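My structure is below; once you've seen it, I'll send some questions.
Shown here: the complex without one of its protein chains, the others still in place.
Now for subunit A:
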Amino acid sequence: MTKTAPAGLRRNIRKSGPTSTTEKPTSAQGQKFNCSLGSNLKVIKKVLQNDGLVIYRKIRLATTPLRHCYVIYVDGMVNGDLLNENILRHLLNYDVRVPAQVPKMSFSDVLMNRVLSTGSVQKDGSIDSAIQSLLYGNVLVLVDGIPYAFVIDAKGWEIRSISDPETERVVRGPREGFIENILTNLTMIRRKMINPDLKMVFREIGTRTRTKICIVYVEGIARPEILEEVYRRLDKVQLDGVLEPEYIIEFIRDAPLSLFETIGTTERPDTAVGKLLEGRIVIMVDGSPFAITLPYLFLEYFQANKDYYDNFFYSSANRLLRYISFFLTTSTPAIYVSLVNFHQEMIPTRLLVSIAAAKEGVPFPAAIEAFIMLMAFQLLREAGVRLPSPVGQAVSIVGALILGEAAVTAKIISAPMVIVVALTGISGFIVPEMPGVSFFLSLFFLFACSFIGFFGYIFAVIAVTIHITSLRSFGMSYLSNLTSIHLQELKDTAVRAPWWWMTYRPRLLSRDKRRLADPGRTEL
């Protein structure tokens, strides 16, 4: 049977051979493995030509009749120990002529069941998908006379070790952050929620990079409509490469041109699990330590994960502080400019005199001054972020000296303006997730105020309100928790209530609304 079949098939391959050279090298689309080892190998080698990392190891199997097999893998992407000990060694040593315990077993079954002693071995008949899995770090074993490849999971490449998440540090709370490997990230989530309701659905996105993404949700809490919407939108993504979640986010988010983010990201597994428990959906993207969380509501800008780990009085105070600093960072320059330019009567006289004294000799109007200083602050911030930390410190010292002290003494900027911009900048750091939003908003407000004072400010606020209330994130109103005065919802919006008091999950977000079986705390 093995001797007659290949001839015809070989001819087929040869016929398709010349045509395939005229096409692109990766033209194994739709081709199947046949029984001839040589022709299979030829196709694979043609597809993978000029790929120096792929290693082909030829082994003679101790069988009658004599057969050859090829072990193919990508150098550096497989676990060497596993490859040597459990695959190569067994293939070399196992004598198939020794009568098997179960005589009815076919040769391939013997290989699968008695020789290849690894966790996952699968048969794959399609050359295309076999090459896919080869490039993803699996080992292919091709055997003469068997019309499919054995795909053995022996992935093992170098990964960064789990470390403190840089962007979301906390004083108290877990210290691990996601890394670039999707499997490690998923195990981090899984370890935090040992429950069969936690579902993980894999997808591939990127016609060229074929990046693995994983949609994680908790069945029974996440709303199925939102989940369906996520799938629907992901299906429409037509990208050739995905290197970071932002690539996907910009495709699937609502209001793609809005300044406000309607999809969140996090680097922390505990935050991701917290969001899962609120009924949100998390999408992990291979190759990035950031997970996508959605739907994302405006309030989440102000909810830091450390709120849930600290004493709730302290957390509530911090949260209020964040709301105030959002107001300060967006509005301080605008309010200062309108006070100084248009509504001097509101400033107490003594203060007005000292401001006027400070402004004496400064050539610019207050609005221009504020604009210059805001831009300078942004320059400094950006320079500090990009540079390595020792140089970054130098930048900040130079910036502080020149922009603060020197600019005031040189009468380029008035001293109160330095205070105003410093306040704007510092408050901006308190809500770190929205640097872009607060900067643009502060410029917008400043612009509006520089023409008609406070009235401009109020018109700008109305404009922002109209925009922000019209936003939606996956069918949910962007402000859905903010505009309500439900006591139940204020527990995790305006303040952070104690855990034993937050009986319900966010109202519109989740299906199973009850968080605690018994409200209140059992008396000790």
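Here is the rule we go by: contacts are C-beta pairs under 8 Å (C-beta built on N, C-alpha and C of every residue); 3 or more make two chains touch, one makes a residue touch a chain; residues count from 1.
Everything below uses one rule, namely that contacts and distances are computed from a predicted model.
Comparing "Cytochrome c oxidase subunit 1", "Endospore germination permease", "Amino acid/amide ABC transporter membrane protein 1, HAAT family" or "Ribose import ATP-binding protein RbsA 3" against the UniProt entry of the hidden chain yields the protein name "Endospore germination permease".
For the chain missing from the display, the contacting residue among A:V385, A:I466 or A:A517 is A:I466, taking the whole complex into account.
Here the missing chain is touched by one residue of A:F251, A:F364 or A:F454, and it is A:F454.
Touching the missing chain, out of A:E158, A:E345 or A:E360, is residue A:E345.
Hidden from this view is one chain, which touches subunit A at 342-343, 345-346, 348, 452-455, 457-459, 462-463, 465-466, 469-470, 477, 479, 482-485.
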